[in-house]
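Note that one protein chain of the assembly has been removed; the remaining protein chains are unaltered in position.
Moving on to subunit A:
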Amino acid sequence: MQERQALGGKVLTVPFKVCAAIVLIGLFFLGKRFIFGIGSVTNMNDGYPWGIWIAYDVVVGTALACAGYSIALIVYVFNKGEYSPLVRPALMTSMFGYTLAGISVIFDIGRYWQAYNIFLPWLSNLHSVMFEVALCIGTYILVLWMEFAPTLLEKFKAARLQARLNRIIFVFIALGILLPTMHQSSLGTMMLMAGHKLSPLWWSGFLPLLFLITAVVIGYAAVIFESLIASVAFKRPLELHLLSKISALMPWLLGLYLVIRIEDVNLRGYLPLAFEGGLLGNLFLLENLLLLAALLILAYPNNRQNPRLLFIASCAMLLGGSMYRFNTYIVGFDPGTGWRYFPSVPELFITFGIIAAEVMAYLWFVKTLPVLPKFTKA
């Protein structure tokens, strides 16, 4: 069993305080939203009923939070126990990401006080993709907390409870792999219904598969990104040998994605749209070029040993994958009656507040809980 330790040190650092200030601004606008309605703080409208709260906080946010999913997939299914030092930090970012996505949904939905209606058997609509996504994400948040529970129990030295949980943890680990597979692809299925309102560069019968692959790609990229940043910020040795190994899988996954993505648009006859020079065409190209760049960097084993190139590749994957999702939900969406949408400042601050809360929770947890692997200074 891998030893882990809390980093220790002061929690109330300058970055922590800056984040707290952003959270406070977000809370102010959130208050306004609950008193005066969603229209009082956002630019969402009847043409663009979903803004960044859904497109970023949920659709991109949960993909960024697929670190736990991606690592669990490789550690438990492909039996690569050697990667287990990456598990806890990955699970933790997933737990925060999903929990905050769940909370931000409550800010976004208009009639939040009866949100539980979805789960009342006589009201549940089993045909609704949204129902499936809500059920899966809701369950997955619980599963993530259960998967992370051993860390908390270790801290509070609750040995008996820990032993009991360990006996059934495999059920949660299995669910932790199944549920994201389901809802991450369903996030793509959701936009099938937008039909002609979504640009043919993004609307496709392959939406579920492409969303699933981007979830895994973004999840791995988040693991690499988080590990490199944590090593530099907390002055710990790089986990390079592990990162370069998991990166070896990426060129294949990216290659598969790009072939499906481009060939799908091509077969439907819309590829010329990409080269017309318009905003949508350029974004389509940029999105795929970023992923292609990551593929080319990671295709060479030597590059995978280079932390700088690993970092660049992970950023390209995070950006390219997130752009694909963002464009599917917002930029490529056009209701066709002259509606326009660009997020308002208060709307942005509520999203910034959520990100800041996530950073604060991360800092607090790694300093006080046994999350990162133990190491002794040489």
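Following the convention adopted for this analysis, a residue touches a chain if its C-beta (ideal position, glycine included) is under 8 Å from a C-beta of that chain, and two chains touch if they have at least 3 such contacts; residues count from 1.
What we mean here is this: contacts and distances are computed from a predicted model.
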Choices "Flagellar basal-body rod protein FlgG", "Hydrogenase 2 operon protein HybA", "NADH-quinone oxidoreductase subunit K" or "TolR protein" - which one is the UniProt name of the chain not shown: "Hydrogenase 2 operon protein HybA"
Touch with the omitted chain, as defined above, among A:Ile109, A:Leu161 or A:Ile262: A:Ile109
Full-complex contact with the absent chain, from A:Ala159, A:Leu256 or A:Val345: A:Leu256
Selected residue (touches chain absent from view) among A:Val171, A:Leu289 or A:Val345: A:Val171
Contacts of subunit A with the absent chain, listed as residue ranges: 34-40, 44-47, 49-50, 76-81, 108-112, 114-115, 117-118, 120, 123-125, 127-132, 134, 169-171, 173-175, 177-178, 181-182, 185-186, 189-197, 204-206, 208-209, 212-213, 245, 248-249, 252-253, 256, 260, 333, 335-337
